[in-house]
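Missing here is one protein chain; the remaining ones are kept as they sit in the complex.
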Amino acid sequence: MEAENKGIDQKLFEHLNAAYNKSSFYQLLGLRIKSLAPGKAEIVTETAKKHANSQGMVHGGLLMTAADSAMGNAIRTLGIRAVTVDCSISYLAAAEFGKDILAVGEIIKSGKNIFFMEAKVWGDEKLLAVAKATFYKNGVIEV
Amino acid sequence: MEAENKGIDQKLFEHLNAAYNKSSFYQLLGLRIKSLAPGKAEIVTETAKKHANSQGMVHGGLLMTAADSAMGNAIRTLGIRAVTVDCSISYLAAAEFGKDILAVGEIIKSGKNIFFMEAKVWGDEKLLAVAKATFYKNGVIEV
Amino acid sequence: MEAENKGIDQKLFEHLNAAYNKSSFYQLLGLRIKSLAPGKAEIVTETAKKHANSQGMVHGGLLMTAADSAMGNAIRTLGIRAVTVDCSISYLAAAEFGKDILAVGEIIKSGKNIFFMEAKVWGDEKLLAVAKATFYKNGVIEV
Partner (left out) sequence: MEAENKGIDQKLFEHLNAAYNKSSFYQLLGLRIKSLAPGKAEIVTETAKKHANSQGMVHGGLLMTAADSAMGNAIRTLGIRAVTVDCSISYLAAAEFGKDILAVGEIIKSGKNIFFMEAKVWGDEKLLAVAKATFYKNGVIEV
């Protein structure tokens, strides 16, 4: 399944996808970009046995990584590089194995250096986690 | 390197180690228990290229997963199962590749059902991240 | 200005308003209920010099108290008492003096004992703060 460009510069879109797919951590976890829109990113993965924690459940670290990555890429759709300063995540429900989880990251407010972000992580129609984060701009993306 | 038992019941110690090593998510990420003490757990991994994000840095999701896992196992040293309700993490510094990161989880306060937890993630002597979390008891561990 | 009942039991509505107006902390700060709907509460105050911090700005503690109180009362509209376990708040913009601030609290998900809540704090049409909190049920409200 191809990532979908929902309205950002096509060169930037291709650059962000290539960078994402080259990330060994995202490959390891099976995360990929589903779509990029101005100020918004969707990250998806199919949960599998490799994501199981010591209690046999999908590890929250997967959801948190997907949420963080959705928020970071939402900023990158603006051509801006930023790093996570802090993130607060709440786990509402356990993810099920063998199903897609979808993390949707969006900008609440962008300042000069500080970005206030939020993310929701969905499993089918069920809300699994909500996150709120602060990012700090550390450069621009040269395409 | 063997995990070290710093004062919990030996059967419980072996049970928690076996469960940890069986977790496919921890194997995938390369996380393992360094030590367990009453109300305290240390989780360690050596950072490697597989942990790189799309900017070529160690992904914060690794630190967050290590912190979460250190806090969860700190509770388990009491023979109690608990799940993460929410977690707030601050990223102070980037982790370096090829070095150990150490997550130390501890109980701030334990209630009847709610556990207030904190974790620090270290790279050598450098503090990389601090986390604070709430866990909810969902059972006891039968050894 | 009277508080508005947007669809909860009228006796409960009157009970919650009376309890709110009796709270000396809310009186001190000038906070009052604007409306209560099932699972949702609006808290309002007009900012004044009494809310100034040492830098001459409206203190974030006012926004946080309004947000916390909006989330707590959103739960109480269900006839349930709950206390704040933890709360994460982000400050997007400074509040102006002499204007209303409005905190809107809502339930994201309610469990048996745990409530996942969110709040937004508005000044006119401007978003000033967003908050996310976990509450723990500690009883029911007898009307």
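Letters A, B and C mark the chains as written, and numbering starts fresh at 1 in each.
Here, a contact is a pair of C-beta atoms (placed from the backbone, for glycine too) under 8 Å apart; a residue touches a chain by one contact, two chains touch by 3 or more.
These numbers were taken from a predicted model, which means no experiment stands behind them.
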item	value
Options C:87, C:104 or C:119, residue touching the unrepresented chain	C:87
Touch residues of chain A, complete complex, unshown partner	85-86, 88, 113-114, 132, 134, 136
Touch residues of chain C, complete complex, unshown partner	16, 19-20, 22-26, 28-29, 49-55, 57, 59-62, 64-65, 68-69, 81, 83-91
Residue numbers in chain B that touch the chain omitted from display	88, 90, 92-93, 108-109, 116, 118, 127, 130, 132, 134
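Note that only the chains that are shown with their structure count from here on.
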item	value
Numbering shared by both copies at the chain C-chain A contact, with half separating same from different	same
Distance between the centres, which are taken as Cα means, of chain C and chain B, whole angstrom	35
Centre distance in Å when chain A and chain C are each reduced to the mean of their C-alpha atoms	30
Multi-chain contact sites of chain C, meaning residues that touch two or more partners	88, 132, 134
